[in-house]
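One protein chain omitted, others in place.
This part shows subunit A:
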Amino acid sequence: MYWQKVLTVFLHLDFLQMAVAHCLVHHIPPWSFTLPCMSPNETSIIPVPSGVVETSSCLNGGCGMADTNPMVGVTNQSFLCCLWNDININCSLYKSSTETKSFISTEISVLASLHTDLSWNTECWTKGDLEQLVCILKLSKSHVNGDLKVHLLYALSDLLLEDIPTSSLKGNYMVSHCACKEHDKYECHIPSLKPSYTYILWLKITNGATTLQSPLLLVTPINIVKPEPPLNLQLEMTDKWQVKICWSSLVLASYALQYEVKFSVNSTQNTWQVVKTVLENSLTIDDTLLGSSYLVQVRCKRLHGLGFWSEWSTPYSLNTEEVMYFPRKILTSVGSNVSFHCIYINKNQIVLSKKIVWWLNLAEEIPESQYTLVNDHISKVTLFNLNATKPRGTFFYNALYCCHQSRECHHRYAELYVVDVNINITCETDGYLTKMTCRWSANTIMLLMGSSLQLRYYRSSIYCSDFQSEPLKSEVKECHLQGNHSYECTFQPIFLLSGYTMWIEIKHLLGTLQSPPTCVIPADVVKPFPPSSVKAEITKNVGLLNVSWTNPAFATIELKFQIQYAVKRKEITWETYEVSKAPTKSVLIKVPDLCVVYIVQVRCIGVDGVGYWSDWSKSAFTVVKDVKAPLKGPEFWRIITEDPIKKQKNITLFWKPLIKNYSLCSVSRYMIEHRTSENMTWSEYVDSGTTYTFPWTEQAHTITILAINSVGASLVNFYLPLSQQMSTVNTVQSLAAYPVNSSCVILTWTLSPPTYVIKSFVIEWKNLNEEEGMKWMHLPPNISKCYIYDHFILIQKYQFSLYPIFPEGVGKPKTTDQFIKDESEKQNNVGLYMILPIVILSSVLLLGMLLISHQRMKKLFWEDVPNPKNCSWAQGVNFQKPETFEHLFIKHPGAVSFGPLLLEPEIVLEDISVAKALKNEDKQDFFAVNSVFTKIQDSEHDSACSSSHFNSNSLSGESHDGQVKEGDTRQSNIKYATIISNSKSNGLYEQQNNLSSSFVGCFPGEDSLVTAPFSSSSWEVGNDALLVLPDQHPCQPSKTLSLSRVSSEGFSEPSNQDDTFPDGDSPEQSLYYLGLTSIKKKGNDIFLTENSRVMPKLDTHDVFKDLGFFQDSSSNLNPFIKNNLKYETSVKTFIPYMPQFQSTSVKLQEMTENKT
């Protein structure tokens, strides 16, 4: 507790000030040293030696620092400061006066036996970047328990210490807190170091209430620099093809370094051997070491002055790589040539260079002509005129492989980065000639990540230099990224006529590239300001577009100008006009239209075309105003009206308003000049409107109308002579109007032999059907035909009048009120002329075809003669000597008068129509059919004949409706059934519509090609007896029994016979039909007979035997028909279907007769 009080007293006495004031400051050496700190309560017991002794050094080891506690003795008036290390001890004694005494080590050793408080093993150094001073304090012995708070206090001084009034340090020092790194190790920092300045520093240690103080220390940071250890050890190739180990250092260029390299044969034994101290950052090594197990380490130290050695670098093994590339990576620009070297060590044996081949990207072998054998084990390859590397995925380089000639390659490769550095720099000087803005884009460069770009330039005093090499004094220009990889740099102020040589420097870890330099003279890239005060007008009387402007500011060079002008409207079409005469500030331009508003802009550029066009000036507009007097007066015409009350003629003049091209540009009023036959003249004005009426009292009266604007009256004017006498003169003989189309009519006229001179003509026309006004037009006298363009309605009546105008007056008009249509009729006949030959030709062809078919039918008829025994109508007919077809059919009294023959009985598919005739002819035919049918039943006519008749009738129906299908192209063997019709039926042909609901469901086969074009409803009211007779032949159970499509018009045959039956004429292959009578529509597509008038004399068993087959093969049939076909009782009537012209039909008929 006592010493604490003393300490308090010390503090109160401003111990620090006293200590600083009395202590000699010690230089911090570039090695570790021990620093004492003392407790004030012990200072009184320390004897103060007398005498002043020069400082002496201890011998090595003589002055232990770690295990020797130095003693610092102080009194209130005197102060002993010691600093010692492994080299010497330096102690000084101070008194309250400035007298200082130093002790020799022997004296100190005496003192050392005395007790002291603390000693610190201290090492201070400056970091390699000279930014920071670091002190590491290690407590060598402590009598103080508890946590210590250590502060490093320092002050900056560049004066000699002896000159320092130590009292001046009071309050001028800075404090750095020392962080405790370990239990007894503290680390202090002095940031923002000034390496060449001198610092005074001391330690202040606080242990609870006790504060200890170190002696003052003096340090110049540059003298205790401890660099960072070297980095990036690697092997490289020297210019003399020797391998060297290189490294890099993170030091500033402010001080030079020396290096120490050591090798170790075996890292495990830690037998390092320093080979050499070098000043460069590389050391050539013997090739024999390559591939060995040697390790290399390097350290560095300041070359001049004091300082620490850095730590040793990370060991580098010389045998880490089996293939060594020199260099391993190259960054170069497009078009350049590069070389790589390679040493290939295969299984600790260096491959001979002549056995080395080079490959690019593992895909392309480099020609041997590009190899160079540097020595026995170094191969070199040179690549010429390189193209830019195309990125392949994430690989932005070409991989170069050094391989054995046996095509064996190590996986290591050298990397070749080829970058397109052709960056275009464009510059533009502003109109004030004070600023030049340069822009460049770096899209291609961005491919190589990690590149930094900067624009460098140097300036020639005047113009551009042709020196392409970069001068030493190039500068970096700050550029700003504008987006989309484009940069913008601004030079301001500028030297207008100096050459700025610029290029882009591309920095990358692999190297630095430069774009080709470009030289720009600001005066050559000026973009001037646009001309100002642009004015535009149409000149009066001259009628030219006059554009004037003021030259831009700072336009010290001669300029040429470009004027663009256009009529102001929605879609502007610019015309340009260039003026290169200098000096120029206005221009006259000929323009086509003087009475429109023009919009005008002007821009400029240097007269020699150097630089840029300025922006366009602000737009100037012309004002439409009268340029000249009207070019001519208006055309006019008159209407003569008679006032029966006053008995006078009134003349109304009307004229067309002048277009702007004639009025130039407006008409303020019209002047009507009158001149009578008595040479009386007077004028009247019309300010508004285009009509004027006056009474016509004179025999002759000449009217002239003048147009007047602000400039004057029209000089060329129309005049119209009016004469009572001339109005009866008729010189137009004829007038004809030919309509061309609805918008054009041609008028032609003929004149009688010339008696009068015709000045002009006037044509009037008007629509007589509508109350629209009369229209007119002037024509020259020397024509006899004109086109009138108007909207004509050709079906309406128009009146055309042609007035001859004589110098003496208006003659008698010729009028026509109709169109002559010869022309149009002729045009229509053209079509007729074309169609007529075609019709004739078609008729001839048709006739020919009929004749051919007639012959064919005749032949067929005689080849297939029916059996007269079985064919009633054929009885009595002499087939040996036929006369005509008609004769054949007439012979039979029951035959229908109409009956075309079937072409071939085997192939005929026919719908049998039972039609209700709507026409008389049809009825007759139908009745004929009925009569025949009745005879069939009564007299048992052979079915062939009846079916034949029905077929005929069906064909007749087909000819009417076109709905009968015939399978005439098939060679199937299909027979026809008879249709038993109710002779009294009056509703057979009730309906021919609704063709969609037809008999599709009647057909057993799904593949049936027979369509169903007929309406089932047509059977609704019919009591027809229809029987489809199945084939009785027992050997044909598989034959399909198809219900023919039944309609009001007849059957339609299944068309898939080809699939079912083979071709041929065998009667066993015939297909027969069953007809079901009394068919009713039940909402289905099947009809069954109920009230048949004819009972079939058939064996129903046989029938249903086949029907059973029918059922099996028609699972998709309507259930209704299934039910009806399933049970015997459901079928009441069967009508045998007899084949015609076939023996089968005979058998069937006979069989049927036998059964009945």
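The rule is simple: contacts are C-beta pairs under 8 Å (C-beta built on N, C-alpha and C of every residue); 3 or more make two chains touch, one makes a residue touch a chain; residues count from 1.
By definition in this document, contacts and distances are computed from a predicted model.
According to its UniProt record, the chain left out of view corresponds to "Leptin" among "Leptin", "Dolichol-phosphate mannosyltransferase subunit 3", "Calcium and integrin-binding family member 2" or "AP complex subunit sigma". Set against the missing chain, the residues A:312, A:495 or A:613 yield one that touches it, A:495.
The chain that is not drawn here is touched, among residues A:246, A:464 or A:544, by A:464.
Within the set A:319, A:370, A:434 or A:760, the residue that contacts the chain not displayed is A:434. The missing chain lies against subunit A, touching residues 433-434, 460-467, 492-498, 523, 553-554, 556-557.
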